[in-house]
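A single protein chain has been omitted from the complex, and every remaining protein chain is retained in its original position.
So, chain A:
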């Protein structure tokens, strides 16, 4: 009742103390005086303005395209990282509790919750081992980095930050815990301050650091968690370059689909077929992409299936329908943690009992049903055993059961497994539980004409959380082949009366229908599956005159030539071909008769096609395609003009019939419309031109930043618009699976260890590979900020990809385990790395510019190899190796640009090339059981240390004391210039020159320059 009464508007008091107070406050707008911050001088004002502008610029970042769709983005991955015992699980529990109002006891793997209208969060707790930390670094959008306040930073934290740096540095919020252990308030304050300072130094000044006090009821205080959740919900994310170029997925569910029989036969060693589930992130995932699973290796995708969103965003519709009682059970998606309701899907049935019931929790009373389901999950025996123990009664009324073995173990279990193999050697198992648990014999045996023997158990069939081949499952889901669940009671009755059902016959009769189902045939790519439909559609399209090119090109088996010729009767021939080889539609048939045709770009124009241009009419018909031709709106040629006219007529007819009584006004408007619109368009264009010319040209011009952002948003709008009203199958064909969609990916030939040692606490990341990344080659990288290059052989990754190098992944190493971080610079198929090598020798005989050199080589053959090589002396005289000398072995003749000295050392600069080994060994940490850490190949030094071996010692490479023979220099003899010389010099200085000067040199008289004279003294 009270709702309907209009509430009275608030009336502020106009007199009294309150009003006075308000009036007083009205004068000042701000808490501070504006004038106080006004610049006092012009120079100061300029400086302030400049500073403000600079600060403005720091806000700007290079515009990046965000590939995640706006409408349904994938959940934000919030990783909780920290050293052991810091309270990670408690934080996840608290956060999940905050969003779902449910307490999860046993959290394993990612937990997805809805945090708002447009945001979902996936929480994942990170293990403390290094490979998990690296995997988390690859995918986390936001990291809650937990630090033990009472202990301080640990090495793991720093290592993790370094890993993050190499992976593009996602957002980080620090969380300080265990602060309640610090009792003294001053110590607490000081600790907070020092830790904050250190944290800021690691990330950036002002990075957010949260403080969580003690634990209450196994959770952090609700108010603190609420605060943290608010920070998470407003967090903005900048797309990271690598993630914006690759599709990836964090698996929140993992199933092994390999048939049990196969596993049993191979004793668990066969390669497995597994499915992983998760939200797609990054870019679109296309069919046929190869994926890399860190910790496993490169794998092929068998199929991708789009599934319904397990954690959909609330819509206006869903909010309306929501009841008050549902408020408590907010959606949470955590398949590995046993929460949520029952989910049926392709691979398994998930039975989850609401409340605090979890598997292994014996405190909660478990009913019979729960017990059964639990037992079903525990079934671990082979089919053979199940058959041995099962009872088969041929008819419901028969008193004695059929048995293959002597009835030794006749106690009936609550579930029965049984199998009869059909001719195709396939085994199928359906366990059945009867309604009330008393009547177990609701089975019927079916015999088919084609000798397929199958056993159908009816009654409530609950499928075990089982691993079974996909094709089997799809059959079940089709509902066409096997009588399943819904018709159980009828069938049960029939069975009792001894009726033989032949449902398999129905199935056999419509093989085409089955392929209609997208999921029915996993062996083929999707586009091949509904071929017959497409062929029919193609025929229809043919009848409709206009060719549907998408279908012709991508779905039909016609050869390009047939398509071009529009060969209709080819469809008959095609049908025959189809029967023969369904598989390779795109192989070219030799029957096309183009053995002699060449691969040419220029299409031969047939002369008869060109002949039409001889007439003036045809020549005129294309006038409108030239700028001199008339505009499109009033077509020049008669043909198209007529077309428009007829169209108009038709339109008018319609109009008349529809609106006879409305009078002529709409018709007039129609007539006027085309002209009016063209006129309006012309006016608009003129106006724009005028504006451009007369307005300030700078006003319309945007800065680079705004322009780039606008271009990006325009392109994204185009992307959305282009495929907005295209059906989902075509969309997937053209653009792949969009990020944000929940998909199931089936992977083939996965090593069995992955499924055997699967541990949900280790993150399972599926990363799509770009086409270039499937190759191998030499990758050159450089650690950042250092002049150091390194080259190794491995899978190719694009230049500018970050990387980090580790010496070992072992736990329990006190030191910082990250050896290097850097970026990829270059990739190549071969690489040339050279070592500098200097050969030295000494001259033993010197002529003018020629010298005989020894001690560089040991034989004439070696010299022959180096003939023509460049030489250099220590003093910088360049020369060349000429020819070997016969006498001292390895001596050779060399020429130089100048006379070398006996004291010179002559060296030859050479390069010794090294080929890096083509060795690549991926870390397979996910193939190992949780406890054991991955061990790489030991380094030689490590092996020696462990084996207690000494380093092999080459006597030649040992350093010996350098013994240099002391060199004897002849004393410099200063010649006292004779009288004649003195005269000659005087004459030369005075400018006589001529004979006297020549005479002095002819006499061999020494005339020292002033400098030399100084030296002599």
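Annotations for the structure displayed:
The criterion applied here is as follows: contacts are C-beta pairs under 8 Å (C-beta built on N, C-alpha and C of every residue); 3 or more make two chains touch, one makes a residue touch a chain; residues count from 1.
The criterion applied here is as follows: contacts and distances are computed from a predicted model.
Comparing "Ubiquitin-conjugating enzyme E2 2", "Putative exosome complex component RRP41", "DNA repair protein rhp7 treble clef domain-containing protein" or "18S rRNA biogenesis protein" against the UniProt entry of the hidden chain yields the protein name "18S rRNA biogenesis protein". In the complete complex, the hidden chain is touched by one of A:204, A:554 or A:705, namely A:554. For the options A:734, A:790, A:833 or A:869, the residue in contact with the chain missing from this view is A:734. Residue-wise, the contact with the chain that is not shown comes from A:286, picked out of A:119, A:238 or A:286. Note on the undisplayed chain: of the listed residues A:772, A:861, A:901 or A:939, the one touching it is A:772. Only one residue from A:23, A:610, A:728 or A:963 touches the chain missing from this view: A:610.
Among A:72, A:270, A:306 or A:798, the one in contact with the hidden chain is A:798. Hidden from this view is one chain, which touches chain A at 65, 67, 245, 283-284, 286-290, 300, 546-547, 549-550, 552-554, 560-561, 563-564, 586-588, 590, 594-595, 597-603, 605, 609-610, 613, 619, 621-623, 625-629, 643, 647, 715-716, 718-719, 722-723, 726, 730, 733-736, 770-775, 777, 782, 796-800, 823-830.
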